[in-house]
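Accompanying notes for the structure given below.
Only a single protein chain was left out; the remaining protein chains are all shown in position.
Order as written gives the chain letters A, B, C, D and E; numbering starts at 1 within each chain.
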Amino acid sequence: MPFVNIRITRDGATAEQKKALIEGVTQLLVDTLNKNPATTTVIIDEVDTDNWGVGGRTVTDLRSEAK
Amino acid sequence: MPFVNIRITRDGATAEQKKALIEGVTQLLVDTLNKNPATTTVIIDEVDTDNWGVGGRTVTDLRSEAK
Amino acid sequence: MPFVNIRITRDGATAEQKKALIEGVTQLLVDTLNKNPATTTVIIDEVDTDNWGVGGRTVTDLRSEAK
Amino acid sequence: MPFVNIRITRDGATAEQKKALIEGVTQLLVDTLNKNPATTTVIIDEVDTDNWGVGGRTVTDLRSEAK
Amino acid sequence: MPFVNIRITRDGATAEQKKALIEGVTQLLVDTLNKNPATTTVIIDEVDTDNWGVGGRTVTDLRSEAK
Partner (left out) sequence: MPFVNIRITRDGATAEQKKALIEGVTQLLVDTLNKNPATTTVIIDEVDTDNWGVGGRTVTDLRSEAK
């Protein structure tokens, strides 16, 4: 019955990568907490780098400087 | 003052359907908990089926198999 | 498959009221969007009034003044 | 280490405005709670006005009437 | 930089189990998306079974019947 929300920056994660993430986190909840995978829900949100901040800076700016 | 977040798969819900959902859940909070509708906030998030998993599978894959 | 998160102030909502809320919002998603109730998940969060703000004031303060 | 999620209607907030918001809320957490800005994360979600309801009405409708 | 929110029913998950869950999901994001573990944040919310509904019923009731 767990509900998992994963938020990542929008960086071109592929459908295959998202499948692997959903499969992996569902299995992890079986392995660590014996949760029923059939009722585990996972939602991935992809967020624009202008809308994500760390350390008071947007990820857009942090990456621009790191180049 | 309640805050409600409804997450559904992105499947072409119409503006009329979303209105009905917002109106209905606001009224439900009046009926069950006597909450003030004027300050009830509802946000609907529509999520791509590649980004939603149940039972360790994406909804994209579950629907593809169900055809 | 919808996921609904309802946030209310912690005001002594009873188990019966929370049942009615969960039942009602699940049915609403059937009625408005034809969603499958079996896979609809609802989570209610009850939040202390010191931790909830509207108009820049805590609900604790707003209620204190309204007495 | 704080995590902040700011949800606003999608109204053309500029990258500069979002930068100011991220910078401001990160500094606020330093000023009020002495939180480490380096590990403060902020995510801004912009939501369509059809998907946001207040008082049982969509923001789309509320704005239309207010014209 | 990912942010993960895991919601489970409050069932006595131990500190060791929560450590394993946090470690596992952080590693999963390295393995599937090459995300930097140092800036990955995970928050686990434990929710009372009266406040969690599936299929229009509370988990409290579903478990009571399943006995």
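Everything that follows uses one rule, which is that contacts are C-beta pairs under 8 Å (C-beta built on N, C-alpha and C of every residue); 3 or more make two chains touch, one makes a residue touch a chain.
These numbers were taken from a predicted model, which means no experiment stands behind them.
Visitor: Using the whole complex, pick out the displayed chains that touch the missing one.
Guide: Touch partners of the hidden chain, whole complex considered, are B, C, D, E.
Visitor: Which candidate, C:16, C:31 or C:61, sits in contact with the chain we can't see?
Guide: Residue touching the absent chain, from the options given: C:61.
Visitor: Pick from B:26, B:41 or B:58: which residue touches the chain that isn't shown?
Guide: Counting the whole complex, the residue in contact with the absent chain is B:41.
Visitor: On subunit D, what residues meet the omitted chain?
Guide: Per the touch rule, subunit D residues meeting the hidden chain are 1-9, 13, 17, 20-21, 24-25, 28-29, 31-33, 35, 39, 52, 54, 59.
Visitor: Could you pull out which residues of subunit B are in touch with the chain that's been left out?
Guide: Counting only subunit B, the missing chain is touched by 1, 3, 39, 41, 43.
Visitor: What does the interface between subunit C and the hidden chain look like in terms of residue numbers?
Guide: Against the missing chain, subunit C presents residues 7, 47, 50-58, 60-61.
One rule holds in what follows: only the chains that are shown with their structure count from here on.
Visitor: Tell me which chains count as touching both subunit C and subunit D.
Guide: Touching subunit C as well as subunit D, we find A, B, E.
Visitor: As a multiple of 5 degrees, what angle does the CA superposition of subunit A onto its copy subunit D give?
Guide: Angle of the fitting rotation, subunit A to subunit D: 120 degrees.
Visitor: Could you find the chain whose CA centre sits the greatest distance from that of subunit E?
Guide: Farthest by centroid: D.
Visitor: Of the chain pairs A-C and B-D, which one is connected by the greater count of C-beta contacts?
Guide: If we tally the contacting C-beta pairs, B-D comes out ahead.
Visitor: Nearest whole angstrom, what separates the Cα centre of subunit D from the Cα centre of subunit E?
Guide: Computed value for the inter-centroid distance: 26 Å.
Visitor: Name the residues of subunit C that each touch 2 or more other chains.
Guide: 1, 3, 39, 41, 43
Visitor: In graph terms, nodes being chains and edges touches, is this line, ring, star, complete or other?
Guide: Shape of the chain contacts: other, as it matches none of the listed patterns.
Visitor: If we use the touch criterion from the header, which chain pairs count as touching?
Guide: A-B, A-C, A-D, A-E, B-C, B-D, C-E, D-E
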